[in-house]
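Every protein chain but one is kept in place in this view of the complex.
And now, chain A:
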Amino acid sequence: AFSVFGLGTGAQATPETAAAEIAKFAGGKAPVAGKITIELPEIAENGNTVPLAISVDAPMTEDDYVTDVLVLADGNPNPGVATFHFTPLSGKADASTRIRLATTQNIVVTAKTSKGAVYTASKLVKVTIGGCGG
């Protein structure tokens, strides 16, 4: 069936909505580009399930570790995808999951550490069949 995802009132996420979420997450601090690897297919054949792997290249020691990673999709009806929370017991600030993408868009990942550093990265993924309407 066609991917109708009930736009209804037309409240579609935009890159600006995503930027506002990032500003809130970063506590107003300007994120530094880098330190984050985003693995996504270049072309997602099925927007209903797209594999995503994130890795933050940062220490994970008791006094310096990645605490939270925000994942946003700037072209979905709502930009939120997930927030991952890490502790020193995570060992690595890596996580993988599968996501739904309505259309070609950027996945924007922002990470913050216990020392107050904020990093960000984004990756474009082309979606041939959107997957929010199932």
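Everything below uses one rule, namely that contacts are C-beta pairs under 8 Å (C-beta built on N, C-alpha and C of every residue); 3 or more make two chains touch, one makes a residue touch a chain; residues count from 1.
Note that contacts and distances are computed from a predicted model.
**Q** Report the protein name recorded by UniProt for the chain absent from the figure; options are "Branched-chain amino acid transport system permease protein", "Nitric oxide reductase, NorC subunit apoprotein", "2-oxoacid ferredoxin oxidoreductase" or "Thiosulfate oxidation carrier complex protein SoxZ".
**A** Options "Branched-chain amino acid transport system permease protein", "Nitric oxide reductase, NorC subunit apoprotein", "2-oxoacid ferredoxin oxidoreductase" or "Thiosulfate oxidation carrier complex protein SoxZ" narrow down to "Thiosulfate oxidation carrier complex protein SoxZ" for the missing chain.
**Q** Any idea which of A:I36, A:A58 or A:A73 touches the chain not displayed?
**A** Here the residue in touch with the unshown chain is A:A73.
**Q** In the full complex, which of A:V50, A:V108 or A:A121 touches the chain missing from this view?
**A** Missing-chain contact among the listed residues: A:V50.
**Q** On chain A, where is the contact patch with the chain that was removed from view?
**A** So the residues of chain A touching the missing chain come out as 4-6, 8, 48-50, 53, 60, 73, 76-78, 80-92, 94-101, 131-134.
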